[in-house]
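Every protein chain except one is present and positioned as in the full complex.
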């Protein structure tokens, strides 16, 4: 970390600041330029509050040099993390498609969707039991019953299942769930993240719609700091000024996260764009971009879906997309 | 709600859509223009999924006409909500200042800050016990011990206290807390909101840094739908592309929310701007704008604060600000 | 257009509003619901100021139903526009790559880059002569001399050239330029757009980094309204809160614009991401997404480029990318 000192600071003030840093266990390195004095800080700066230092009277600005995330940092763990879920691998060159309805609605619905997406090549089944909805008057999911239906679909098809948790007190219900999803709105629900750090299951961590990639990695760090290292990062669209689309899918997350972290990165084009007829283009783009996987909403009857039908593909549309994914993936593997 | 139909839709398709709406309990009103056919929907449209309808093949766009919030809506409750906390009123022309440190750190610190802000005219004491921090390696608050220290400060000074909850399982610790705060990162933690709807205490609900005013009102609605009507809304800065400030304080929230809702609206300039030397300007602006209150960070020793010292005022700076607030407030009351 | 009336409006006020609309040449259609009165407006509403009507005392909100762009609207011109440039077609299934340096620097540089990108399959040569730079102290381009060098490169290689205009008074210099580019910062320089509407050359119109897709189409409309119908739209990244990347590439622009307009849409991944090692991923994603073309920065010596070297590929990197583009494009053509 580097603190740039204001030109008007007195020598005494600078000495005071140096002592203050040293009292926090940091070594300092003073560099006096013609116009600018800089204090370099060496040691564990992850606990220094950048904003506080920046607010001090004699400090002009503070620049963090090393990233504040450690366990998730590729620098310290250069090799790709590969996560295995019920026989399917994701990360390190292994690509998987997760598909299923936004909400679990009935045994027929979830089993029929599961069978059809499996036939088209999806590895994992997704389905919402606990649903975060903007309005308290909207459908909130089948909750524990929804999880039972997912487990039934798993039993029938052999597909591992992915479903979202909204409250750590529900954890016992997730015992046989294969991957626990943290939704965008809970990406900084730190209490929940800490509890998921104690769990021995992969976590699918969605980027908040207004969170930076660094914040996403810091949230992964919360889970990893408690011991759980199996995290799948998921970009699902960020909030911008554009109104034609629900959110703006930020595909640059794929190459940038690949640089910063060893964790697998998947893309959710359905929630990002919010309109089913645009999902295919973005899904293929995500594959071409080098994502480790996709999570796609599929519903047997989108027009009557309990939620987010607008962005769901029919099983037929998904089969068509899956064929495109396979073909683009084949090109990507050899580039 | 209005659905605009694509020009190429056949009569049969339009009839199908009309029946589909009617099956959802809505009355329809068909209006065929020269270029455009429109279906008006009458009835309880709060459960209709706008995105789903918009995604249908023959629908060009959907426009919601009535707001999706009810309990918080000024249309249905024209009179200002006035909330009383330990003898202090907020809303409906009553203005209050909440002040205190970001984090509770020690008995001496919290009592000394409480006494000084009380002397300058603050009504309520704030202080963080449970702290949401971006990094798992940063100070997480004194947690239950912090609440005890706040209660001690309350006993000593008589000031009602405001502190943040991060997890509903901690509710028993909040028994003697006067106002429970929901932080920006938890504004859409719907599970938490539902539980706070059962509590008989005022809730200070902060706007998420990437949430619209309508989403803020929908989150208030989550609490109100469960029975708790005492909600104080708080604008604390939104995330934009600007990097000189931590967030961008959106003061237009004050007059706009005044139009939309009967709930009191307060402003947190400290978190918005993130730099103590800019807090005074923005605090005075908030008063001039017509806010019902302010929440200000004050620390007896900002440079050694455990968190967010950068934005904290000293007790002396707060006394100076409080004088300005009083004088602007006096003008505003007579305009 | 639809105006939603406030519940408290009197009959007399509503009548007054209806007359006001009629005085503007619009037919009105009054629909009185249980809770809500709505006035539908039929006729040429493109001249009605939505914000003004929305600001009227008795009006709650106004919803535009038809898009405000006409010449660019696919509804009125369902067939794809195909633009021909020196024998190369773009749009309507025809895909082209435009490549070259950010700035033209010397005869050697531009000719060497042109020859190498042509050898790898680029159709058009790009190069900046007039450079919009944030700082007045940064290199501003070779200006007229730069255009001469581009023309020399065109003469040598036969490649049509694309270069940016910043001021209509420079138009005579562009006589032999094949495609005139309007940069992101000038997307709403309406005076310039009007003059380009008089020109008989294709215009490459870049989306402003904070402009919506509708605003992009309205800017195209400015050019088309003056008679020039040959416009290539270009998405080049929008401004968001993310700081790891220069801008956020919005690939959803491709399928959305395909829906809204008949004009070709190309992608500029170099400016969007700003870092050369991420360009390949995003370029391939753009192809998979269905873009009609790419514009890529290539420099023979990026480390010594006069501007934007950070995002430039070397000729070798471009050759590798071009191979990937061809292979993905082959898949896309058959999907």
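Letters A, B and C mark the chains in the order given here, with residues in each chain numbered from 1 onward.
Convention: contacts are C-beta pairs under 8 Å (C-beta built on N, C-alpha and C of every residue); 3 or more make two chains touch, one makes a residue touch a chain.
Remember, it's a predicted structure, so these values are computed and weren't measured experimentally.
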Touch criterion as defined above, residue of C:42, C:210 or C:319 at the omitted chain: C:210
Contacting the left-out chain in the complete assembly, out of B:155, B:169 or B:331: B:331
Candidate in contact with the missing chain, chosen from C:42, C:225 or C:319: C:225
Options B:65, B:97, B:263 or B:282, residue touching the unrepresented chain: B:282
Chain not shown, touching residues in subunit B: 210, 212-214, 238, 240-245, 248-252, 254-256, 259-260, 272-273, 277-278, 281-282, 284-290, 323-324, 327-328, 331-332, 335
Residues from subunit C at the interface with the omitted partner, ascending: 20, 46-47, 49, 51-56, 68, 132-139, 166-169, 185-186, 188-191, 194, 208-210, 215, 218, 221-222, 225, 239, 246, 274-277, 302-303, 305, 307-311
Missing-partner contacts on subunit A, residue numbers: 2, 4, 7, 29, 31, 33-36, 38, 40, 42, 60-61, 63, 65-66, 75, 210, 239-241, 243
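Keep in mind that, in the parts below, only the chains that are shown with their structure count from here on.
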Chain closest to the middle, measuring from C-alpha centroids that were averaged per chain: A
Whole-Å separation of chain centres (CA-atom averages), subunit A against subunit B: 26
Mean-CA-position distance for subunit C and subunit A (Å): 31
Approximate Å spacing (C-alpha centroids) for the pair subunit B, subunit C: 38
Sequence positions of subunit C contacting 2 or more other chains: 210, 240-241, 243
